[in-house]
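Data block below; observations after.
Every protein chain but one is kept in place in this view of the complex.
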Amino acid sequence: MTPDARIDITGEVCPMTFVRTKIALERLPVGGVLEVRLRGDEPLRNVPESARDAGHTVLGLEKLEDGTWRLLLRREAGRC
Amino acid sequence: MPGATVIIGMGGLGCPAAVALATAGTRRLTLVDGDVVDTSNLHRQPLYGPEDVGRPKVEVARERLARAFPGLEVETWKKRIGRADVDALLSGHGLAIDGTDSVAAKFLLSDAVARTRTPLVSGGVVQWGGQAMRIDPAGACLRCLYGTPPGEDEVPTCARAGVLGSLAGVLGALQASLALGPPSPEGQSTLHVVDGRSLRFRTLVVRRVPGCPGCGASA
Partner (left out) sequence: MLSEPQIQRYARQLLLRDLGERGQEALGAVRVLLGLDGEAAGAAAAYLRAGGTEVSASSDTAAWASMPPLLGTAPLRPLTVTASPELPEPEGVVVGGRGGARVLWSVGADGCADCLRHATRHLGPPGHGSSGIQVGTLVALLVQRRALGVAAPMEGVEVSAAGTLSTLVAPACVHRPPAIPDDVLAELVHHLSAALPDEGCAVLVGGGDGVRLVPMANAQDAHRARDPEAFPRTARTAFTFEPRAWLALLRTLEASGGRILAIAHSHPDGGEHFSAEDRRSAAPDGQPLYPGVAHLLVAFRPGRPPVGRWGVWTDGDFAESACPLPEQS
């Protein structure tokens, strides 16, 4: 799946991890797909859950060779 | 400071509480906080400005309060409250205000009320909502209200770390009003609930639970 936008939050700590994710999602049209590169236990636990809490859909989460993770989110309707 | 008011946590709740108390004529305050000012604090802790980032919160707060209220005496403790010093801290003061940001700290303070006989105004804000409750030695405590505290392993999501600044201001100012007001009637406390999203304000009476591990054991 080709995402409409990509962000890399491997250098961020909570809660900036989700702040960046939320802003990127909000900038997409409804239905748009965002790819998020993240690293670490806390972001891994929190970012997908926070995205779901905000009403968006987790399309997939996969571990990459270098130990980081690739999270795919779909922007849904409603206020962010 | 015997008889003085201690504010534990000089963040979103502690800042407005301190200003409200000083405005109302409180002459002696003790401020407790181990943190330094961070950029992410500025939107909801208006005692601190961009030029204060990196400085200990209690130092900045003391400077601003002392300048604005010439008759005010301010003592500071640059540390995070813990089990070892909570009793001494509360016993040494006439009244305490909870400006902490963790469940553990809130219950630590609540449990200390019955032991130290120092009234505490508990409080918390998250996202669009907040609560405040005055806990007197003869009143109901947090355990009467909640039973056991939520587990520490329930890590909140990053999203839940958001909070509306003005709402923290409303809660902190409310805590100060409750501190300045009369003690609760014996055997109960009043829980004030604020929902900033629906603009609903409610009060509920919490009755003391007999034998409560927080306040009932030592009577």
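The chains carry the letters A and B, assigned in the order they are written, with residues numbered from 1 in each.
Note that in this section a contact is a pair of C-beta atoms (placed from the backbone, for glycine too) under 8 Å apart; a residue touches a chain by one contact, two chains touch by 3 or more.
Not measured: the values here are computed from a predicted model.
When the full complex is taken into account, the listed residue touching the unshown chain is B:L167, out of B:V32, B:L89 or B:L167.
Only one of B:A20, B:L108 or B:C212 touches the absent chain when the whole complex is considered: B:A20. Contact with the omitted chain, checked across B:L89, B:A105, B:A176 or B:V206, is made by B:A176. Between the chain not shown and the residues B:R44, B:K106, B:R143 or B:R208, the one that touches is B:R44. Mapped onto chain A, contacts with the missing chain fall at residues 15-16, 18-20, 22-23, 26-27, 54, 79-80. Along chain B, the points of touch with the absent chain fall at residues 16, 18-20, 22-25, 39-40, 42-50, 52, 64-65, 67-69, 127-128, 158-159, 161-167, 169-170, 172-174, 176-178, 180-181, 192, 194, 196-197, 199-201, 203.
In this section, only the chains that are shown with their structure count from here on.
With centres taken as mean Cα positions, chain B sits 35 Å from chain A. Remark: chain B residues 155, 157-162 touch chain A in the complex.
Of all the residues in chain A, the ones that touch chain B in their complex are 14-15, 17-19, 22, 42-43, 45-47, 49-50, 53-54.
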